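Only one protein chain is missing; all other protein chains are in place.
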Amino acid sequence: MDLLDLNQIARHEREQRAPIQICCCVAAGCVSADSQQVLDRMEQAVRDASLADKVQVVGVGCMRLCSQGPLVRVDPEGALYQKVTPEVAPTIVSGLQGGMIEAEPCDADSPFFKLQASVVLENSGRVEPERIESYLAAGGYQALYRALYELEPAEIIDVITRSGLRGRGGAGYPTSVKWATVAKNPGERKFVVCNADEGDPGAFMNRSVLESDPHRVLEGMAIAGRAIGANQGYIYVRGEYPLAIKRLQTAIKQAGRLGLLGTGIFSSPFDFRIDIRIGAGAFVCGEETALMASIMGQRGTPRPRPPYPAEHGLWGMPTLLNNVETYANVPGIIRNGPEWFAAIGTPKSPGTKVFCVTGQVVHNGLVEVPLGTPLRIIIEDIAGGVPGNGTIKAVQTGGPSGGCIPAELLDTPVDYESLAAIGSMMGSGGMIVMDQSTDMVDVARFFMDFCRDESCGKCVPCRAGTVQMHRLLTRIVSGDASKQDLQLLETLCHMVRDTSLCGLGQTAPTPTLSTLKYFRHEYEARLKPSAPESPALVGAATEASTASDEPPPPEAAAGNEP
Amino acid sequence: MAVQTLTINGQLVSAVEGETILQAARSAGIHIPTLCYVEGLSAHGGCRMCLVQIEGHHRLQPSCTMQATEGMVVHTDTEQLREYRRLIVELLFAEGNHVCSVCVANNHCELQDAAVEVGMDHVRLEYQFPQREVDTSHERFGIDHNRCILCTRCVRACDELEGAHTWDVSGRGAHTKVITDMNQPWGEAVTCTSCGKCVMACPTGAIFHKGATVAELDHGRGKLDFLINAREKKQWNV
Partner (left out) sequence: MERLKLATVWLGGCSGCHMSFLDLDEWLFELAQFADLVYTPFADAKEYPHGVDAVLVEGAVANEDNLEMIRKVRERTRWVISFGDCAVTGNVTAMRNPLGTALPVLERSYVELSTLHPSIPDQPGIVPKLLDRVLPVHQVVAVDAYLPGCPPPADRIQAALEALRQGRLPALEGRDIKFG
């Protein structure tokens, strides 16, 4: 395989396309709403009407408006249909010949689509995820070719540096710094790892990318491998994503067959192999040291850092660990140049970010916007705000590690620093919108329950602290708590945040702390009226809880602010 | 080997390159509380008792894994650390069923000592009273999970010193427990050599010699130290 062959395949792919393409989403959201049947019925209709030379039905990736799926788009005109059922699907085909289309139209010019950007999701909803030819026709693997033949490893890192790309897993660490560190650290072997263990409730950005455009991630990883001098990559993907796993397996096989992965890529001396490692469902395995332990066949628990994976990673070798979306950004940067990328977003947070907007909004789905876009535009304009003219109470970003942002702060630009400044975090991109009916203490309790359940049990504060915090939150929700309980809860929040071993425990108190910061009255309103006089922590003997003596203030209240 | 000079609690301390803050502190006679740490076994970093404040680091760091470096300024006994350590011990007491008065390890227990050290005269948190098992299927030893603090010292001693790896950890969160072989009764664990190093390593009365009653357990920790010393330094004369 050389560039000519590659272009040949791409050209052939474009040429053999029928003039009309009916694109049906076959990513998990729409598949769960029967889109495979929709696609089958439309193919049948094309055959029945003998239109095969003019019309082609293709399964593409996510078209973003997941709540209205299955989505079907007719190209080149771009007409979009939503909630397409297998029953009405054939009418989309017959409509091409002047028949009555019974499928519900979807406004492709609505702000939901028009206000979005397309960098990571450039090919999503356009290319066929299970056919490498389709990716090649969209310019796929050209960036890898450039990275092999036109750029030295150091130059690749330099391009990434100039693009300003930051890690999309949540923390926003400069990608090029990580790459340069791994490149510099000596090691017999080096590894590239893609973290696809997306575990936040309400987050499916990575899944969509993997299901819609898997080659993009493989290409990004191979470029990273070339840049840091690694010949082996691992994608750690959670077992709950069978479709993503299947598409990745297909993609790896196809790329290998064309010599785009494996030995002697593009007939160069560069070897790069990618293997999939499937997670067994532990949230903590999204933490990089736990993830590596899991890849190596050990128990998926984190270990203290330093040493960081960049110096002491898989099997003690320098290891590069990035998120799916980070790698998915790489081919575009190499292809279009760092200046193109740096011009998107803000100077400190360039590029775009994909969010999953869910909860009490009109349009649930995938939203890609330039970083720095105000939260209000994402929630109110793109996602359409709360249905039925309801009002937003808060937006939870960053999943169980993130915070609740109150409606007053909706004008906050969405970038790493701004979100951290208001006590939340970018996280991997989950965004849960809550309306006025939401009980914020219960929200905090929900996330604490999640962390308690997902704690790996290695360090004491996370293992035992989340249990205690959850218990206190439950007591507050059920109205059994006193002022002292609330104090104790805050003390524990600070302690668990400051002393836990890994990010899971360190951020487990964030939803509680942020709701305490912005919705404290909801906690206080739940405390027992006799609160100052009732003792802290009466156990299961409920009748005991009416005792009426003043307990000593918990000594814990003092001196724990870092 | 380069010598690093650092400051711990205002005292100048020297450390050999590669030494941890904990090791450097100990050789300078500065005490940092620990529970999961055993000199000579790999560091676990799970109990968080040995967390210290390092100037310029925004997070507290476990001194058992953090390497001492030149010019580091470390505080091991701030008011915040004292409060956090007390909470850690309280969390442990509230998490298991630790009844000192009827425990084989009474007066020989590192958890009990830790409680004294952090000034815990009562537990402010709610006791969980979990239902946990006692396994006495082994002919010489027993394990009472009620007293286990999941420090994994048994796991590491068995793996790293005895080379048997009978012990490991299963489950997660509050359901985490140490297990023998494939989570079968200890008496049926074929890899167990009955060497007793897990008893020596256990900080509490969780793993014990059968037949010992309240306050009678002698862990024999000295033997563990002897073995580690013999292996690491090839010294057999104590």
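Letters A and B mark the chains as written, and numbering starts fresh at 1 in each.
The rule is simple: a residue touches a chain if its C-beta (ideal position, glycine included) is under 8 Å from a C-beta of that chain, and two chains touch if they have at least 3 such contacts.
Since we're looking at a predicted model, the values are computed, not measured.
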Options B:Val123, B:Ile179 or B:Leu217, residue touching the unrepresented chain: B:Val123
Option from B:Val3, B:Val102, B:Met182 or B:Ala230 whose C-beta touches the chain left out: B:Val102
Residues belonging to chain B that touch the chain removed from view: 93, 97, 99-103, 106-107, 112, 115-116, 119-123, 126-127, 129-132, 146, 215
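Heads up, the rule we're going with is that only the chains that are shown with their structure count from here on.
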Residues of chain B that touch chain A when the two form their complex: 43-48, 51, 59-62, 65-67, 79-80, 83-84, 87-88, 91-92, 94-95, 124-128, 149-150, 168-169, 171-176
Complex interface listing, chain A residues touching chain B: 282, 284, 299, 301, 303-304, 306, 452-461, 463-468, 471, 488, 491-492, 495, 498-501, 506, 536-537, 539, 554-556, 558-562
